[in-house]
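What follows is a single structure, and I will ask about it in a moment.
A single protein chain has been removed from this complex, and every other one stays in its place.
This part shows chain A:
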């Protein structure tokens, strides 16, 4: 199989085309939402939401089969988003709140799944996704879920960034923190919903976190973070699907698609980190420590 077949030809197959379409849209949206997750430091809340979605998926599957996945997950995610927002606001430290929601809901999900006939198979699909077996009728709901999250975040983007930078100032300027938090957490939840049925509840976090973190490595320019994160997401999704297909078909090694996509996301992050470290070394002549939330003044751009 040629490289061209792997990168382009493969997506002529209907199931690969569907996987690409859903994953591209999802990754772009997750990248944009993920920049706000990064700026607000909401990684752990996002993790909590991925777990909160799990019982929704399980109940949805039990009630309506695979068609019940998206509605079930959406309901669970929105409940989780509201609860987490209110918990954090009520002064429960967010880590404790998330841990409570996370373990409680995950156990509910496992109990529901364990009642089904094909326990192991169902559990695996929910945890690790089914990106290559997205049914044609599931494409539109997944795209709609992603796009609702995109619109919600786009409509409040200026205010979200303001709040991320200076919550007090944003409140003094008349913005409602609770409303903004609900919109952002609900958007994260919707991304998690769409991601859970494609790459699985355990791996969707990578789609949310990695592009935003990569963008922070690449630029200190606020409004460039969003297109860069979207591009990182889109390219990683495409290369990940292509790589999974190429290795599985060309080399006969059966790679799970969702995990391969996530591996490529992380590889792109590692590459950008390496570039960043080399650039820092060249501009400063000495190594600089680069954490997950990098100091940007070493970047040599203005």
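We adopt the following convention: contacts are C-beta pairs under 8 Å (C-beta built on N, C-alpha and C of every residue); 3 or more make two chains touch, one makes a residue touch a chain; residues count from 1.
By our rule, contacts and distances are computed from a predicted model.
Asks: Considering the UniProt annotation of the chain absent from this complex, which name among "3-isopropylmalate dehydratase large subunit 2", "ATP-binding cassette domain-containing protein", "Putative cysteine desulfurase IscS 2" or "Dihydroorotate dehydrogenase" applies?
Replies: Missing chain, UniProt protein name: "ATP-binding cassette domain-containing protein".
Asks: Using the document's definition of touch, tell me which of A:146, A:159, A:201 or A:259 contacts the absent chain.
Replies: A:159
Asks: Tell me which of A:63, A:111, A:173 or A:275 is the one touching the absent chain.
Replies: Only one of A:63, A:111, A:173 or A:275 touches the chain omitted from view, namely A:173.
Asks: Could you please point out the chain A residues that touch the chain left off the display?
Replies: Per the touch rule, chain A residues meeting the hidden chain are 39, 155-156, 158-159, 161-162, 164-166, 168-175, 216, 219-223, 225, 293-297, 302.
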